[in-house]
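Can you keep this structure in mind? I'll have questions shortly.
Just one protein chain is left out here, and the rest sit where they should.
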Amino acid sequence: MKPPVEPLPTLLVEPIVRSALLEDLGRAGDITTTALLPADMRCTGAVVAREPGTIAGTEAAALAFRLVDPSVRVAIGRTDGFTVAAGEPVLHVEGPARAVLAAERVALNLLCHLSGIASATANLVRAVGPYPARIACTRKTTPNLRALEKHAVRAGGGVNHRFGLDDGVLIKDNHLALAGGVREAIARVRGAVGHMVKVEVEVEDLAQLSAALEAGVDAVLLDNMTPAMLREAVQAIGGRVIAEASGRITVDTIQAVAAAGVDLISVGWIIHSAPILDLGLDIDAH
Amino acid sequence: MKPPVEPLPTLLVEPIVRSALLEDLGRAGDITTTALLPADMRCTGAVVAREPGTIAGTEAAALAFRLVDPSVRVAIGRTDGFTVAAGEPVLHVEGPARAVLAAERVALNLLCHLSGIASATANLVRAVGPYPARIACTRKTTPNLRALEKHAVRAGGGVNHRFGLDDGVLIKDNHLALAGGVREAIARVRGAVGHMVKVEVEVEDLAQLSAALEAGVDAVLLDNMTPAMLREAVQAIGGRVIAEASGRITVDTIQAVAAAGVDLISVGWIIHSAPILDLGLDIDAH
Amino acid sequence: MKPPVEPLPTLLVEPIVRSALLEDLGRAGDITTTALLPADMRCTGAVVAREPGTIAGTEAAALAFRLVDPSVRVAIGRTDGFTVAAGEPVLHVEGPARAVLAAERVALNLLCHLSGIASATANLVRAVGPYPARIACTRKTTPNLRALEKHAVRAGGGVNHRFGLDDGVLIKDNHLALAGGVREAIARVRGAVGHMVKVEVEVEDLAQLSAALEAGVDAVLLDNMTPAMLREAVQAIGGRVIAEASGRITVDTIQAVAAAGVDLISVGWIIHSAPILDLGLDIDAH
Amino acid sequence: MKPPVEPLPTLLVEPIVRSALLEDLGRAGDITTTALLPADMRCTGAVVAREPGTIAGTEAAALAFRLVDPSVRVAIGRTDGFTVAAGEPVLHVEGPARAVLAAERVALNLLCHLSGIASATANLVRAVGPYPARIACTRKTTPNLRALEKHAVRAGGGVNHRFGLDDGVLIKDNHLALAGGVREAIARVRGAVGHMVKVEVEVEDLAQLSAALEAGVDAVLLDNMTPAMLREAVQAIGGRVIAEASGRITVDTIQAVAAAGVDLISVGWIIHSAPILDLGLDIDAH
Amino acid sequence: MKPPVEPLPTLLVEPIVRSALLEDLGRAGDITTTALLPADMRCTGAVVAREPGTIAGTEAAALAFRLVDPSVRVAIGRTDGFTVAAGEPVLHVEGPARAVLAAERVALNLLCHLSGIASATANLVRAVGPYPARIACTRKTTPNLRALEKHAVRAGGGVNHRFGLDDGVLIKDNHLALAGGVREAIARVRGAVGHMVKVEVEVEDLAQLSAALEAGVDAVLLDNMTPAMLREAVQAIGGRVIAEASGRITVDTIQAVAAAGVDLISVGWIIHSAPILDLGLDIDAH
Partner (left out) sequence: MKPPVEPLPTLLVEPIVRSALLEDLGRAGDITTTALLPADMRCTGAVVAREPGTIAGTEAAALAFRLVDPSVRVAIGRTDGFTVAAGEPVLHVEGPARAVLAAERVALNLLCHLSGIASATANLVRAVGPYPARIACTRKTTPNLRALEKHAVRAGGGVNHRFGLDDGVLIKDNHLALAGGVREAIARVRGAVGHMVKVEVEVEDLAQLSAALEAGVDAVLLDNMTPAMLREAVQAIGGRVIAEASGRITVDTIQAVAAAGVDLISVGWIIHSAPILDLGLDIDAH
């Protein structure tokens, strides 16, 4: 069966997990565990959801345990993209007790943060349920965690917008203020970017939208429009280009936005302001 | 006048900002801005608060602009730890328009995230206002951002707990489960760690507390206790060691915790689940 | 006046130049120059073209001199994208003689390699002169130099294809062999990638082309087709999607390919097999 | 049997391959393959020569596959330094299809580039066949690939000149222009460098050669001399020091140079301007 | 049985060993061994103490062999903290002869340096034998080796002082000169640092000591005091805080310092000026 989300390449994830472990181990390692527990004590444990939600970051969390000690065995019970109930185990670990406890915090910091993003995304996906609109994230991400956070959005059923300044053109209000109008901006961009690059322009009213459609873009970002305006915009677009809505959309307002017929709703806060999903490590001594 | 919080060394902050910029610039840089704006166009702009809060991350944000182009001039209007009203400017920038726009997102991602933490902390500091209790963070931080996030807690008026596994001993429930009782655990640790290392133990009831006080620790973490239990615990401690409360404390329950007389209240979510403080860049063309 | 090509962000270029310098300086630095020349000797010099061509890499070369010693002054006489005649100076340097000579080889290695790519590209651009086809590069690049080499292609008047595996979908013969036919492959991809990602498929005959057009793609890669087949293909496409030709195209055959009416001709060897453009450093003592 | 060339330490090669993979995987990995192929699909494939030549870079190419997924099995059929005919397989791979295709381009980029250098070198080695002269490379290498490229020259039967500015003294024309004459330059260097460092000086005529021989060097670089001049120079040297010829030597002129009796002929273009050796990956589905 | 010292996390040690190997391998690897020995030659060897002492660094040394070639098998005969007699083996290695010899120097450089520190520490520990004083190191460490050197001090039976500027407060003479007196300095610090941070102040006479005890600190550093002064100071302290002596203490004077009753004697030279412990690799051919 196809999993809800494809895993990220380990090559991308490992450097982040490794440096997070080094950040926590500091210059002397886990002085509490080393002082308390004999080197040959083993333990089993389970990372358990303390609340219901959607999981992301299991590979990163598993890597945290294994990087501290390759002899720790980790079994992933719920892979990324699956939902859990409160009390359900997500990962099982077995290995040297010192290593398990030394890696615990980094593993959980990654798993809780990414599962928080997946859960916030999944909430919005559910909220727009009957409508075809997809939920997208933005470049409002935590510094140096973008690949993982965008993956968490996919785990929650969302889709990704641009990954950086270099893989798509998005002409926004500040650009328009400096570059002249929509038409002029699109013309300049068209002559400059490669054939594999899509171009999207942010518009705030129907005049701008009309200019954008005439100038030729791949997508329009309908920013801060009311549902009524969105509906008009969608009609004007007529399926010719992708219609994306954005601008302070909440779980309460999102259904109205989706009902307006847009293809995509982008929401920064599913990454930048999602509370963590609470998970904890339950340990059993051997 | 002493600022609300001391700045972090630039040597610590720069690598994070630099790699965040590289993450965003990717392999081709800001293709939108480069296509749209002439290289010699300059602009001024202001990073403005869209809602009231407490600021943190101004040095990191300023560095983002300067690293993209050292000729961008940044003036910090509100240094870290100061509060702002909605609409107030925090940073002023002036320089090549391409550089200002290329750095915008990374600068804001840092500033909004860290100001969100500072604001969440400041809210709790205000909530415990009349009581001597201080607000502390935990090791539940975003991977590879711990130094900045702990700084943001200080900017919000809080204090920092351990920075890693290596700079203090904290014996928690999982340790106790594996190491035997409180007394045994403290004895083992005392013989193993250096004289500059403080030792704290998590206790869940008065019997454990009493064992900890007899065994000799520098601080006790009173975990998941009711205000009534906390009050008893504080009385038992009698000022001999630091009394820290923790465990799912919210802005609604914190005053009752503080009223119990603890010295410190540690709250993980001021870092891991704080929503961003909304700030944006307003640009003027030259 | 708009330059022929926009510069890359220094943040992307500097780490490459810095590590190239460290590779050359080794563990003891430039022992020849240090032994021979007094520390306070200064010199001027010019990087001069030994043959005609198109220049790329001037910023990287200038950075090589400045990173060895920030007091070296470098003036770029021909910025990237301009052509030079044999004997024409491209850069002027002035500064401590030791630093100028220590940086010489790295500066030239970058400049000659990138100018070689720009010149090879420019040759093809000229060869297709009367036709609208643009010259594109591929992912056949030198490891860890992709950003610079793609910039050199732009300097030569070409355009860039994908920068990596992550910023566009290109379904090639090996993919089709494993994934089933064109239709099935496109359908799977369409459901999986974000709205800012373009999809291109490689086709080898008109049946595959027809399947691709029906399934819906943004571009088709017409691989190893004769000019006659290309002409048929272009007609079948009818301007609906981008038509890209590829497959062992040389400077001798490219005009026939362009004459077939394709939008784009991608040629790996302008990067992977371009001979350097010969440039050298002429020094004057002070 | 002794292989034609000794392998490089994996510790030197791995960082280059790893960063080349990260350059290609970007922030989202191989989106084409992930979308198209199920995670559990396996494949076998062969990297096959499309033209005859000398192989180099097999260890690096094998590493590319294994770093993407350690479960990919790679068998090297032709180790570095062996020649192949068109159609001959060089590497066999077997493993998860996604991993094999994700690593393909980086593996080929390394293998084709390095085999191109080995083949260009081998051509010259063959060209000077009857003469004792050896073919040497220079410091005109691709930034950050010097160790691999110098290894490729050895694979082609050539020898290496200096690896950097620090492991040998080479006094060139620019040095002489600034430092005074040959005699003065050699004297200064002799007093400054350690006993394990060889000293070579570039000379352009017999007067300079005579000065160099009197001053005492380990090798002389006879730059841009005609075969007749070279013959005279070799006679003057009389076997006392190493005689190296250089300066715009091509496959057509090299035999005459070798016939003049020099010990060594250094040629920059076997690295900097060698076209790739064309190899491709042929895949079979399971 | 509990080992004399707990091992450091491999995650902390590996980057240091890896870069030390790269420093030694340079750009061409071990040219001597590669030229001399066939790739399939194996050998066994033992790292043997040439003089008696206390061992530290065995994990790092073992890692050096394994990082060069994972097929080298290393058995640690004496783990860190154990003493050896002259002639006793510490490590046994078995594997490809090239790898064993290529790693030899880095392995020994680490092992000899760290064992030198452990041995110097153990000498002082023995010297203060009958007294309760412990031997502590300082921040006078070799750049970028602090974690390993502090571990070596523990291996020798010593304890560690601060690991950096951030994990404890130590107010020294230069601070007092700039900050005003002892009382003022302690007051400022007390209001600024977290509850897990200990505060120590350096005092030079009994008046400063008395001020420090009144102001409240966790430890006092009695700097450059005679044994008689130390005795008085210890009496004044009366066990309330940790009493640490420092200042040009040698193996000849340390017993008198310990006899004065201090808790701790800190000695920088056990790290910064300890001669190596001489160990060598004895090889047997297969």
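Here are some notes:
The letters A, B, C, D and E name the chains in turn, as written, and every chain counts its residues from 1.
Quick note on the criterion: contacts are C-beta pairs under 8 Å (C-beta built on N, C-alpha and C of every residue); 3 or more make two chains touch, one makes a residue touch a chain.
None of the values given here were measured: they were computed from a predicted structure.
Every visible chain touched by the undisplayed chain in the complete complex is listed here: A, B, C, D, E. The chain not shown here is touched by just one of B:27, B:150, B:198 or B:272, and that residue is B:150.
Only one residue in the set E:62, E:84, E:102 or E:153 touches the chain that does not appear here, and it is E:102.
Within the entire complex, the positions of chain A that touch the omitted partner chain are 23, 26-27. Taking the complete complex into account, residues 2-3, 6-9, 11-12, 146-147, 150, 160, 163-164, 167 of chain B touch the chain not shown.
Taking the complete complex into account, residues 134, 136, 159-163, 166-168, 194-198, 200, 218-219, 242, 244, 263-264 of chain D touch the chain not shown.
Basically, only the chains that are shown with their structure count from here on.
Common partners of chain B and chain E, by the touch rule above, are A, C, D.
Common neighbours of chain A and chain D, listed by label, are B, C, E. When the interfaces B-D and A-C are ranked by how many C-beta pairs touch across them, A-C comes first.
With centres defined by CA atoms alone, the chain at the far end from chain C is E. Distance between chain B and chain C, defined via averaged C-alpha coordinates, is recorded as 44 Å. Centre-to-centre spacing of chain C and chain D amounts to 22 Å, using the average Cα coordinate of each chain.
Touching of two or more other chains is recorded for residues 25-30, 34-35, 102, 146, 160, 163-164, 166-167, 197 of chain A.
Because contacts link each chain to all the remaining chains, their graph is best described as complete.
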